[in-house]
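Here the complex is missing a single protein chain, while all its other protein chains stay put.
The first chain written gets the first letter, and so on, giving A and B; residue counts start at 1 in each chain.
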Amino acid sequence: MKTKWIAYPYILWMIIFIIVPLALILVYSLTTGEGDIRNIQFTLDNFKKFLDPIYIDVLWRSISLALKSTAVTLVLGYPMAMIISKENVKKRNAMILLFVIPMWMNFLLRTYAWLTLLGKNGFINYILVKLGFEPLNLIYNDGAVLLGMVYNFLPFMVLPIYSVLIKIDKSLIEAAEDLGAGKMKVFTRIIFPLSIPGIITGITMVFMPAVSTFVISRLLGGGQYMLIGNLVEQQFLGTGDWHFGSAISIIMMVFILITMAITAKFDEDKEGGGGGLW
Amino acid sequence: MIKNIRNIGIMVFILIIGLIFTGCEDKKPTINVYNWGDYIDPSVIKDFEKEFNVKVNYNTFATNEDMYVSIKKGGTSYDVAFPSDYMIERMINEGMLEKINKENIPNLKYIEDRFLDLEFDPNNDYSVPYMWGTFGIIYNKNMVSEKVDSWDILWDEKYKDQILMLDSQRDSIAVALKKLGYSMNSRNIDELEEAKEELIKQKPLVYAYVGDEVKDMMVGEEAALAVVWSGDAVAMIRENDNLEYVIPKEGSNLWFDNMVIPKTSKNKELAEQFINFMNRPEIAARNTDYIGYSTPNYKAMELLPEDIINSKVAYPTDEEIGDVEIFKDPKDIIKVYDEIWLEIKTQR
Partner (left out) sequence: MVNRGIKRLYTFLIFLFLYAPIIVLIVFSFNNSRSRGVWSGFTIKWYIELFKNEEILMALYYTLIIAILSSVLSTIIGTFAAIGIYGMPGISKKIVLNLNYLPVLNPDIVTAVSLMTLFRFMNLEFGFITMLLSHITFSIPYVILSVLPKLRQMNKHLAEAAMDLGATPFYALRKVVIPEIMPGIVSGALIAFTLSIDDFVISFFNKGAGVTNLSITIFSMARRGINPVINALSTLMFIGLFILLLIINSKSSNNIGERGDII
């Protein structure tokens, strides 16, 4: 069917709204000169600036926080996915639906909810004090930001793993059990290996938004967190140095694309993911 | 098929209604106002809209620097903005502001002389006073045992995680400079580096760097000490009388927020009418009362209650105010400020 011409309007759209903007960012990152086309000078200074220990520290901090939250969501999410996948169809559909509903609530509201829970006068401390404990310092620190990330991204880890687990052929498990394998062996030899594609998808869908978030660190971090997303936001909306901001963006993009390429190698069944949203 | 057509029809219908609504908004003249958060009595905006039959798009910013970048980057034609002294100086020097036609702002006559013709805008060619104040330390009497009279107390280990600092680079660096005994307009790199070191030292003791949330937090007694602007202090003390405001002995900052018309404005006359409106005594009094800040409008002051006028927080005498400096535009040194602030923020 000669239908390719139908796609041309979109290709035009893509060029204007996807390619040109990214090209502009690239140009900004490689130049200085107050954004005025007339005084462009090509330079690698913006990228060199990023090599300053302060900024490398920011990058490192973002990556390590993202890795931690990915690990936590994996450890918490995998068992959850397993438990739900083992239920009968009706029950597990209901459970997954319930699991997903919070995800559909506005992302900012979910993060705001933790603001009200974790504050010094928040609900959690209120309960603790009532029970006779000392109030804890639960907000504006690493833990709070980690918690915020885990809370927001947990469903993104559970869903891919769950959807892979339910597709595992039950007869494989039965056969293994018939051959004498204990529950542990069935898990490590059959279930886990088959669930790896789901794990990979889950990891990608959590790690990428986690590394680039700036809202969670803004709201729950108390102004003390400069993650790489915050850095970009600050350069564009605070300091006004679009050149440096663009350089950081390019670095982020490259980093993410490399990560995606690596995980794509593991994952033949490209689900395309839906990450990069928060 | 019929069902599909009907469904599409419904959607198109909704689309058209939607577009009509968006179209409707633009019938009235609009004015884009760009102000600090929590810095106006919302009913004042409504009154302006009603009286002049216009629509006001009211937007807020958190710091002068945010506002500057937003206006500089362009793409939004703000008609009225409310920068502070040093930022006005910068904007005038960079040609970002329109000259104000004082004939359109007769209510200027209600402004006290001492707020006019200041260094940052000689002759008030570009700006009209809105509010003024100081900054200092607000503390909770029940949580702080010693006398609070110096910036030093914000570095006291005893108050770890009980200290709130302003999430504003100019103000926080100024606090450090003052603590060290330097001018808050220092252009001396060594002095600035020292200030940076102080703030880095302080960071582990700071509970959070906050903006408008400070009011809620201090009233809710979530922290013992905070750096705040005088107007916010008035508002907070109103809600929780365990709080006290003090201007430290090393000195503080005297600031002025004025109304300006950025060059990007599309409706200069309406902007001037807005500025004039804000200086009507009753309007200025309403704003002052709502947000707690200090008005430069002497006619408005006559409408305020006794206890506010005598408040040393809101209207300190020369003696009570102590040694104050007005911020000046750091010009090229702003880059140093940016770097310092970034380094402080990225510390673990």
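Just so we're on the same page, a residue touches a chain if its C-beta (ideal position, glycine included) is under 8 Å from a C-beta of that chain, and two chains touch if they have at least 3 such contacts.
It should be emphasised that the depicted structure is a prediction, and the values quoted were computed from it without experimental measurement.
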Identified contact with the non-displayed chain, of A:Leu65, A:Ile96, A:Ile203 or A:Met226: A:Ile96
Residue among A:Trp13, A:Trp60, A:Phe133 or A:Phe192 that touches the chain left out of view: A:Trp13
Touching residues (missing chain, whole complex) on chain A: 1-11, 13-14, 16-22, 24-25, 28, 35, 76, 79-80, 83-84, 89, 93, 95-102, 104-117, 119, 121-123, 125-126, 151, 154, 156, 159-160, 162-163, 166, 183-184, 205, 208-209, 211-212, 214-215, 219, 229, 232-233, 236-237, 242, 245-246, 249, 252-253, 256-257, 260, 271-278
Chain B residues that touch the omitted chain in the full complex: 1, 11, 14-15, 18, 21-22, 25, 30, 32, 34, 37-38, 42, 57, 59-60, 62, 73-78, 211-213, 215-217, 220
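Here is the rule we use: only the chains that are shown with their structure count from here on.
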Chain centre separation in whole Å, for chain B relative to chain A (CA means): 35
Chain A-touching residues of chain B, taken from the complex the two chains share: 65-66, 68-70, 72-73, 161, 167, 203, 206-211, 220-223, 338, 342-343, 345-346, 348
Complex contacts: residues of chain A adjacent to chain B: 54-55, 57-58, 61, 119-121, 137, 140, 222-226, 234, 237-241
